[in-house]
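Of the protein chains in this complex, all but one are displayed in their positions.
Showing subunit A:
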Amino acid sequence: MAQNTRTAPVGTPTDVTQNHVKGGIGESTLRPDGTLKVTGEFAYSSDMWHEDMLWGQILRSTVAHAEIVSIDTTEALTMDGVYAVLTHEDLPAAKNYGMEFQDTPVLAYGKVRHHGEPVALVAADHPETARRAAAKIKVEYRELPVITDEASALAPDAILVHENRDDHHSGHVPHPNIVHRQPIIRGNADEAAERADVIVKGEYTFGMQDQAFLGPESGLAVPAEDGGVDLYVATQWLHSDLKQIAPCLGLPEEKVRMTMAGVGGAFGGREDISMQILASILALRTGKPVKMVYNRYESFFGHVHRHPAKLYYEHGATKDGKLTHMKCKIVLDGGAYASSTASVVGNASSLSVGPYVIDDVEIEAIGLYTNNPPCGAMRGFGAVQACFAYEAQMDKLAAKLGMDPVELRQLNAMEQGTIMPTGQVVDSPAPVAELLRRVKARPMPPERQWETAGEGADVRALPGGLSNTSHGEGVVRGVGYAVGIKNVGFSEGFDDYSTAKIRIEVINGEAVATVHTAMAEVGQGGVTIHAQIARTELGVQQVTIHPADTQVGSAGSTSAGRQTYMTGGAIKNSCELVREKVLEIGRRKFGSYHPAWANAELLLEGGKVVTDGGEALASIADVLENEVVEIEEEWRHRPTQAFDLVTGQGDGHVQYAFAAHRAVVEVDTELGLVKVIELACAQDVGKAVNPLSVVGQIQGGTTQGLGVAVMEEIIVDPKTAKVRNPSFTDYLIPTILDTPTIPVDYLELADPNAPYGVRGIGEAPTLSSTPAVLAAIRAATGLELNKTPVRPEALTGTL
């Protein structure tokens, strides 16, 4: 009866279908993968398993900036159970990869440029053997001075992080340690400043945030008989990975077959390559399947973070509260490799004004190369840092003008028809004032909720919670507001498209649709709404979601709030083409029997072909019989333009999203502890395709913004550029005790240019949540607080 070690390969992603999951557009359909996830059977990338597999392990640099003098692998190679020990000398082909710039080494050669950079690789038969072998590799470094901020990066004699740049931005940047610079000039800020009755200036610091998705970077590479490799991995964009992996393996793209393994959260942190190339190289070298799983410590080195930023702002207003001008400089620290820094710079500059009307602006955003950890995509992508600063400025202005901070914002709120600083006209609803009105109108949570009838304080409801630090003595309450604007989709002229393959056929007498895309389901619920769209468009109940892989065209990235719009749009489009085909078959077969078949307005509904008057002409099953209709098509949103490199002008964005928050906090002023009581959100979602997941996305995004407000920061030593807190012990993310109730109020003002009117949802709530919490803490304490996260020292004056 006893069972022993398992023997069969497991964990290959399978189709997901569930007969009991129903519902079309606008319904709170449940996740098709829900049952698998609650029973523990859903195969995440770290669950992949193959008989006879090896474990891959990376040796990472212990210093941030150094020349590599030598690497000695002899001792590691002789260990029992070790199958391969590799350095850059063993790389089969291209030595660098990268999404926008190919500046990231697969394994460091010549130099290391940040703490934790991969230097060598091991494959062994047990993860512990692999770890011990990696520890036996001897690397000799000659350390170099570290570049850690704007001053050290741009000093006249600064060492260049990358000596020989030849990327598309290297020609126009004022210094080779600047990845990209985007100014935006509109009107004349100096002249407009003369009209200002009050001017406020501020300097803000945004700390380095981590995506901290729970599922660690991981996957399984299986060598194939044709000399290629089958790769099962958690990523945000299979086809972008493929483009970067194949050249590094020296293989044509057809020989690198990628399948999405279950993804345990992403938030931007899986947009760049992590273990994909390394596991593949080990598999090809050893001829055995190789599994690689980062531990949490390594995960903090294994993906890019949110850009820390310094922001310098000046706003002016007349005494009745009208904004006159804005000037800002935003310095983003991109770390050692470019990742998506250039695009983050474009976003930060073009969204630096926020959702306000200001005709005269002078904006500059730059992204730096330093020896800090590489930074790239994270939920909110460049708009988050700017929102933190401009919202603090709004409160400062309101205070100086003696105005209500919400009224000041509403007075200057943009609306449909407003011209952005880039010259782009906002051509769909922009309900900024209304969102603010809604969060403000919401009833306040009761005061002193910790007081219990007759039993003293319930300490769990107080700042400090179970640590029982207060019984309410030094606790003060504050309320703060913020609102933000985020672009949706890929901007600046990027050819952003998605592909969907839709198939319809008769199985057991019933019409069944299959949706095959390469979209990464990272938890956001794309698979749920894809089935909803197919059900609505094709009038069938049964929809199967095929696993995402590279056997179908690219779906683009699951990021920038774009997947419901883009892959949702692609599915809608392909379904429409499939529907036409089905009707064509129907006309051919039954057209002579009923004149209504000639009608152009036929629909597919409830498994039948029906007229717009509701008359059923035939069942889809009878139309199709043994025929199968399958269509794979690409779909694009309207084109965008690059921003002018001098003036920043250009219709750079596809669509905008808006969210507002009201934060209510309580602060223990003696100990500097903050408890967020409530964090209400109002957001325009265009169309709630699935209301349940809309609310879930907004609450999740809000919580990540709360995290950066009060606890989250990767701390990098300014002297050594080493990461000090790569663990969940020291890098804190909100627990259920830190997270308040998050009431959500969503508007559905359709964007006329988007499929079903949808507006990207996932990112906007991450913007305004942080400044709202900061505003509330300022209101409670009267302190200035210009840095995230707010630490107890900042509240008690013991910095």
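What we mean here is this: a contact is a pair of C-beta atoms (placed from the backbone, for glycine too) under 8 Å apart; a residue touches a chain by one contact, two chains touch by 3 or more; residues count from 1.
Criterion: contacts and distances are computed from a predicted model.
**Student:** Not counting the visible chains, the remaining one has a UniProt entry; which protein name from "ABC transporter permease", "(2Fe-2S)-binding protein", "NADH-quinone oxidoreductase B subunit" or "Putative cytoplasmic protein" does it give?
**Tutor:** Of "ABC transporter permease", "(2Fe-2S)-binding protein", "NADH-quinone oxidoreductase B subunit" or "Putative cytoplasmic protein", the absent chain's UniProt record names it "(2Fe-2S)-binding protein".
**Student:** For the full complex, which residue in A:Leu238, A:Ile330, A:Val345 or A:Ile742 touches the chain that was left out?
**Tutor:** Going through A:Leu238, A:Ile330, A:Val345 or A:Ile742 one by one, A:Ile742 is the residue touching the chain not shown.
**Student:** Thinking of the whole complex, not just what is shown, which of A:Val122, A:Val263 or A:Ala721 touches the missing chain?
**Tutor:** If we include the chain that is not displayed, A:Val263 is the one touching it.
**Student:** Where the complex has a chain not shown, which of A:Ser693, A:Ser768 or A:Thr781 is the residue touching it?
**Tutor:** A:Ser693
**Student:** With the missing chain put back, one of A:Gly40, A:Gly417 or A:Pro752 would touch it. Which one?
**Tutor:** Missing-chain contact among the listed residues: A:Gly40.
**Student:** Using the document's definition of touch, tell me which of A:Val16, A:Ile147, A:Val582 or A:Ala780 contacts the absent chain.
**Tutor:** A:Val16
**Student:** Identify the residues of subunit A touching the omitted chain, counting contacts across the whole complex.
**Tutor:** Against the left-out chain, subunit A lists 1-6, 10-11, 14, 16-20, 28, 30-31, 33-44, 46-47, 49, 126-128, 211-216, 262-267, 293, 295-296, 458, 460-461, 466, 522-525, 692-693, 695-696, 699-704, 727-729, 733-737, 739, 741-742.
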